[in-house]
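Everything below concerns the one structure shown next.
The complex appears here minus one protein chain, its other protein chains still in place.
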Amino acid sequence: MGLKQKARLYSPWVFHAHCSGCNGCGIEIAAALNPRYDPERIGVTLHNNPRHADIMLVEGIVAKQHVPFLKRTYEQMPTPKAVVAIGSCAITGGVFKPDDDKGPSYTQGGPVDRIIPVDVYVPGCPPKPEAIIDGIIKAAIILSKRD
Amino acid sequence: MAVYLPLWETVIICFTLPVAGFFLGVLFQSLIRKFTARFQGRRGPWYIVPKSLRPVVGSTRILQPFWDIMKLMYKQTLIPSTAQRKIFMSAPFVAAASLIIAIWFIPVIGVSAFGPFEFSLIVTLYLMLIVPLTIVASGAASSSPWGAIGSYREVILTLAYELPFIIGIFSTAMLTGILTPVYGGLPLIPGSLSITDIVNFQASHSISFFGFKIPAFFIILNPFAAVAILMSLIGKLKIKPMDIPDAEVEVIAGAYTEYTGKLLGVYEMAKIFLLFVSLTLFIDMYLGGALITVDYLGVPSFIWSGIVFGVEAIILILIISVVNAANARFRIDQAFTWYMKIPLALSLIGLVWPYIMVSLAGAGVNIGISIV
Amino acid sequence: MVKGKIKLLKEALRSSGDIQTLDYPSGDPRLDYSQPRFGSGAKYSHICEGLRGAPQYSEEDCCGCAACESVCTANTIKTEDVNGKRVFTIDLGRCVFCGRCEEECPEDAIKLTSKFELAYTGPGSQNPANVRFERDLILCEKCGNPVAPVKQYKIYSEKVLKNLGEKWREQSREDIEKAGKLCRECRRRNAYTLNLHTRKYY
Partner (left out) sequence: MSGSGTETRTVEKFSIVDEIKLFLKEMLKEKYIEEKQIQNKKYIIRTTPEYVKPIADYMIRRDGRLVHLTVSDEGVNGFEIQYHYGFDHLETNTHFIIKVRVPREKPEVPSISPITWQASWAEREMMDLLGVNFTGHPDPRHLFLPYEWPEEPESEKVDGFSLYTKRDKSAYYIRKELGKWVPLALSPADAKLTLLPIGPYHPMFIESEYFRVRVEGDEIVDVDMKTGFNHRGVMKLAEQRHYARIPFLVERVCGICSTTHATAYCNTVEAMLNIEIPDRAKYIRTIILELERLHSHLIWLGVAGDLIGFKTLFMWALRDREHVLDLFEKLTGNRVHHDIVYLGGVRKDISEAHIPEIIRRIEFIEESVKKYIDIAYDHPVVKARTMDIGRLTLSTAKDAGAVGPTARGSNWKIDARSSNPYAAYSPEYTTWEVVTDSGGDVWSRLVVRLKEALVSCDIIRQCVERMKSTSPDIRVKPHLPEDGAEAVNKTEAPRGELYYYIKSNGTNIPHTVRIRTPSYRNDAVLPFMLRGQTLSDAPIIIGSIDPCFSCTDRMIRIEDVKTNQVRFERIGDLARKYRRA
């Protein structure tokens, strides 16, 4: 492993993008930072600025009003970057997807991978903090292999 | 008179000292993170990673800030189209360069390139002041509203802490001048403005404190100034109650908001140099510069000096970490008021304290302290 | 003024000695949970019993009744009757882990396990753990519409027969066999041919 890959693997900075979720995943991301899990052990720190981040954690169904903001936030991240979709809503729309299955609901602009490329999916409603850390590590491994 | 090292030694020191300083600074930064994490009840950067995880996350994270910087160096650098390109791009390099030059003037365990220069203290202070100036410039040049607010706060904070800082430093520097001709008919001559002289003064004198012989650390001779300087350093290093200019929840990242990749990496490097310079300056000014001239137990003196330097630095880092962990953030106006109240008062007391001490001694009052 | 400061520092000191950080992702996830200790070196399990994690499906037990589909909160479980088969598709990406399917399943074919590390990497949002399986359907003799899954028919006809008295069992068996091959509409039309039609006794 070269210095480049090592550095990327060792210091993934994450950015949390709340995209019309119910907050459940958001507080689990906050909980993943708490002393019980403490991802700073492995170099993961939360940064509130997409320009400083390597990995974006996206939660929620991404309402239509949110789509341009999410796109722009993603564009603001310098390469290499990775995206982790957290929770059922971000992956498919989850409980907010209408029954008839003829596509997303009238308000839903996502799932996330329809808007921006997603690297890791973390199912759960919400996923446990461990699962989120697991997802971040997987994303960091993907990130380290990028050019 | 200033005595310089031979040219080739100076050149070698000029190259090695910043590198050593960088890695020491990384270590200090990592320690601050670790200590703060421990006070918060978590583990902080993993110093010994469990075996099963080593293939994925490596074996240690002692040098976590180093990895952060390396990662930033390998990242794309975005420059906002609205930014004033030249200032925006040069500011971090100016900050890092000025601090590297500052390292040349500050003796680390007695070793320095241009330490004996007669006005090295003034040069160092000036170089340290350049850092906030570059931050202000880059915040203004980045064309982000948050950067602008960050700059504005940086200006006010710099104004607030710089006054007690400079008064404190010079009141301490005067000590060498005042105390050299000990007792009796004291002329108010200024002391030396060379950091090496200050270090040497502390190393070559000792205090007799009610019969005990202890080194003549200026922290004992002028504790008020020392505390004021420490408080100012907290502002300079943006430790907790004073991390106002780049408070994440208020102004995203302040002046750094628009910085990415390599430029941010250089700023992070500058931060680490600043930490190293500040701690070394404090140790030089108040803790005898960790300079030991005697080979105790047959071990060379420079090893002893290194050990003492490490211990002193760790104590300072511990203090900083406790302050960092135990405080909330001030509002900028509250911070200004606070600096104008407590540290300024302390530094002003520090300014007159040596005179009081010396006049007391001159008047024949036994204060229990005498310089030997 | 000082009291709070001392408390703060005391708490900071206590916290620094009482690190509760788990060694996740290494270390044993199933540590003893029964005794939460607040002393130094205490570790907590991050799996509690009763955690609603990834659902596990047993294709063998499933009788194909689709009760789970009708109660599923997020439409995770879907069925479709095509070509004489009932196709179950379970899209775990939609699951909200409420456990209603587990509650309603008559054959206990769905269980929520305590598995929670479900993160997967792409490509695509298709979860590799998604399940798709088929149950054979009985088709109506007359019109060819699906009647019920073979297994459900078998299990429930036996259950019904078991609960009936001796007197009616044989007659009912015949009826069930006859009716079981017909769809709902055709069954209604042929109701009078059954042995146990109520009208016959008026």
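The first chain written gets the first letter, and so on, giving A, B and C; residue counts start at 1 in each chain.
The rule we apply is simple: a contact is a pair of C-beta atoms (placed from the backbone, for glycine too) under 8 Å apart; a residue touches a chain by one contact, two chains touch by 3 or more.
Just so it is clear, the structure is predicted and the values come from calculations on it, not from any experiment.
K.L.:
What shown chains does the left-out chain touch?
P.N.:
Missing chain, whole complex, touching shown chains: A, B, C.
K.L.:
Considering the complete complex, identify which of A:V14, A:I42 or A:I61 is in touch with the unshown chain.
P.N.:
Answer from the full complex: A:I61 touches the omitted chain.
K.L.:
Which one touches the absent chain: A:G26, A:G43, A:P80 or A:P123?
P.N.:
Residue touching the chain left out of view: A:G26.
K.L.:
Under the stated touch rule, tell me which residues of chain A contact the chain that is not displayed.
P.N.:
So the residues of chain A touching the missing chain come out as 16-28, 30-31, 33-36, 48-50, 60-61, 63-69, 72-73, 94-96, 98-99, 105-109, 125-126, 128.
K.L.:
Over the whole complex, note the residues of chain C touching the chain we left out.
P.N.:
1-5, 7-8, 11-12, 15, 20, 36, 38, 44, 48-52, 71, 73-74, 96-100, 103, 112
K.L.:
What residues on chain B make contact with the chain left out of this view?
P.N.:
Interface with the chain not displayed, on the chain B side: 36, 39-42, 80-82, 143-146, 148-149, 240-241, 243-244, 247-250, 252, 325-334.
One rule holds in what follows: only the chains that are shown with their structure count from here on.
K.L.:
Any idea whether A-B or B-C has more C-beta pairs in contact?
P.N.:
Comparing A-B with B-C, the pair joined by more C-beta contacts is A-B.
K.L.:
How many Å are there between the centre of chain A and the centre of chain C, using C-alpha atoms for each centre?
P.N.:
The answer is 28 Å.
K.L.:
Using mean CA coordinates as chain centres, what's the gap between chain A and chain B in Å?
P.N.:
38
K.L.:
Return the residues of chain A touching two or more other chains; collapse runs of consecutive numbers into ranges.
P.N.:
35, 38, 41, 137, in rising order.
K.L.:
Two-or-more-chain contact residues of chain B, please, as numbers and ranges.
P.N.:
Residues 40-43, 53.
K.L.:
Of all residues in chain A, which touch chain B in the complex?
P.N.:
3-4, 6-11, 13, 34-35, 38, 40-43, 47-49, 51-52, 54, 76, 78-80, 137, 141
K.L.:
What does chain C use to touch chain B in their complex?
P.N.:
Listed in rising order, the residues of chain C that touch chain B are 5, 8-9, 12-13, 15-16, 18-21, 23, 25-27.
K.L.:
Would you pull the chain B residues touching chain C in the complex into a rising list?
P.N.:
Touching chain C: residues 38-43, 50-53, 322, 325-326 of chain B.
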